[in-house]
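Quick one: the structure is below, questions incoming.
Selected chains only, in their assembly positions.
In order of appearance the chains are A and B, and numbering begins at 1 in each one.
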Amino acid sequence: MTKANMKTNENGLTKKDLFRANWRWLWSSQLAWNYEKMMATGYFYTVLPFLKRWYHDDELVDMMKMQDQFFNTNAFVGGFIIGMDLAIEEKKGSAAKNTVAGIKTGLMGPLAGVGDTIFGVIISTIFGSIGAYMGLKGNPVGAFLWILVDLIVLFARFSFLPMGYYQGAKLIDSAQGKLNAVTDAAILLGVTVVGALIPTVITAKVPFVFRSGKVTLKAQSMLDQIMPSLVPVLLVLFVYWLLGKKKMTSTKIILLVMILGIVLSYFHILGA
Amino acid sequence: MQWWQILLLTALAFWMVIDPLTLVLINNPLAIGMISGLIMGNLKIGLAVGSTLQLMVLGVGTYGGASMPDFMTGAIIGTVYAVLTGKGTQFAIGLAVPVGLLMVQLDVLARFTNTIFQHRVDRFISNNEPKKAARNVLYGVFPWGLSRALPVFIMLLVGNHVVKAILAVIPTWLTTGLKVSGGILPVVGIAILLRYLPTKKFFSYLLIGFLASAYLKVPMMGVALMGAAMAFIYYKNELKSANYALAGQQQEKEEYENDKGEYEN
């Protein structure tokens, strides 16, 4: 690590800078969403103006690459991470590359979990049911109410990025050891949530039922006796292993998984 | 059906898939049904169709990149043909549901097509051409938007009989299969994540998160809180170890008395 990239970016970010970052995140986060790196491009697009301001030449390429890595979170609250990132990079520059990568990967999972629950499930359950039942009677008030709530939420979203920025700034002022510890702790949290994602997000049941006279043996309950969510776990292991193979691209894997799903479903080995 | 109606509805179809990715204002069958109703000059039927479909997807979301039945497209088609044929909500739903189920595939297609732009972005970054890279991020709007605008446009042109005929032709093994595929596709994202994260170092916590969810059925918020508790313990330990390593026991002792100091508040 050369001394050059240890310099701090003196010019502090203005409120306008933070607003602009939020604005970019709002529009771009999922625009080029794809199975390979999910929100990576959205994140990249959001921080690009700052990268260009702070880095040049090889350093810039280096940092752009890092910011174009796999990223996926709930878009509503994801700005928090960007805020932290900006605060850290502003002070530490590219020296904090690993720290930023760690915090991104660590926090994206937990924020996805929490954000999806609150902004995905809860709000749409509440206002969806109110609106639908009013709508069934021909009353559009419920539908408009929901749009109103959505507007309020949209407004609220602009607070997460600055929140992250100030948390990040506070963190930066403490010792380096602390920053490393926070990064590791964030990753720990992230890994924990990913563990819980496996049985939650992947739906794969084995519908096979053995029937003979009065006896019915359900394959799925046999598997559950060994371990709940055994099939999702095996699928994860399988794809994880595939990813390690040479010449395997994630595109190929996505296609393969799709075909696998159709074939296994055809033979009644897997069901949704 | 007027040409401006077709145009407006197609535009609606384009926007309604961009909306949940960006502003999130009319991200639901209810609103789409209502707006389609307005466009078709029959708010009541639009509301009825949208509401009925809404109740089928209450709280169902596209988490972790999973796709869900596209009942927003269903709401447009259902409302339009219910108004045109005058056959009522029941008929609309019968049309909207298979359309929605079929459209999941186009959602998958859009998410998949964007991989092309991802690869271009990757390349331009390597070549230090940030402007081109940025532009390609925005191109993502087309696969998304067209994935709904095009089929809606076509379905409005060809008429409901043709739509029904096409729906009837698709074999169930394929639709079921695609549904199963959709259920297991998030596996790819998770596996990539695991490759990307320092999974080995924190394998225990992966396991703990899994166990909490699979065995104890703790919902995601609970797991996140649990993870936060463990992260905080880890953090404290790291700081302590660092202290030991750096300054020996002295610093530690001070910290200890500080802690005790709190009792006297």
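Observations, loosely collected:
In this section, contacts are C-beta pairs under 8 Å (C-beta built on N, C-alpha and C of every residue); 3 or more make two chains touch, one makes a residue touch a chain.
Owing to the predicted nature of the structure, the values given are computational and were not obtained by experimental measurement.
If you count every protein chain in this structure file, you get A x3, B x3.
Basically, only the chains that are shown with their structure count from here on.
Separating the CA-averaged centres of chain A and chain B is a span of 11 Å. Chain B meets chain A in the complex at residues 18, 21-28, 30-31, 33-34, 43-44, 47-48, 50-52, 54-55, 57-59, 61, 63-66, 108, 111-115, 117-118, 121-122, 125-126, 128, 130, 133-134, 136-141, 144, 173-174, 176-199, 202-203, 205-215, 218-221, 223-224, 226-228, 230-232, 234-235, 238-239, 242, 246. Against chain B, the residues of chain A that register as touching in their complex are 26-38, 40-42, 44-45, 48, 51-52, 57, 60-61, 64-65, 68-70, 72, 75-76, 105, 109-110, 112-114, 116-117, 120-122, 124-125, 128-129, 131-136, 138-140, 142-143, 146-147, 150-151, 153-154, 177-178, 180-182, 184-204, 227-229, 232-233, 235-236, 239-240, 242-244, 250-251, 253-254, 257-266, 270-272.
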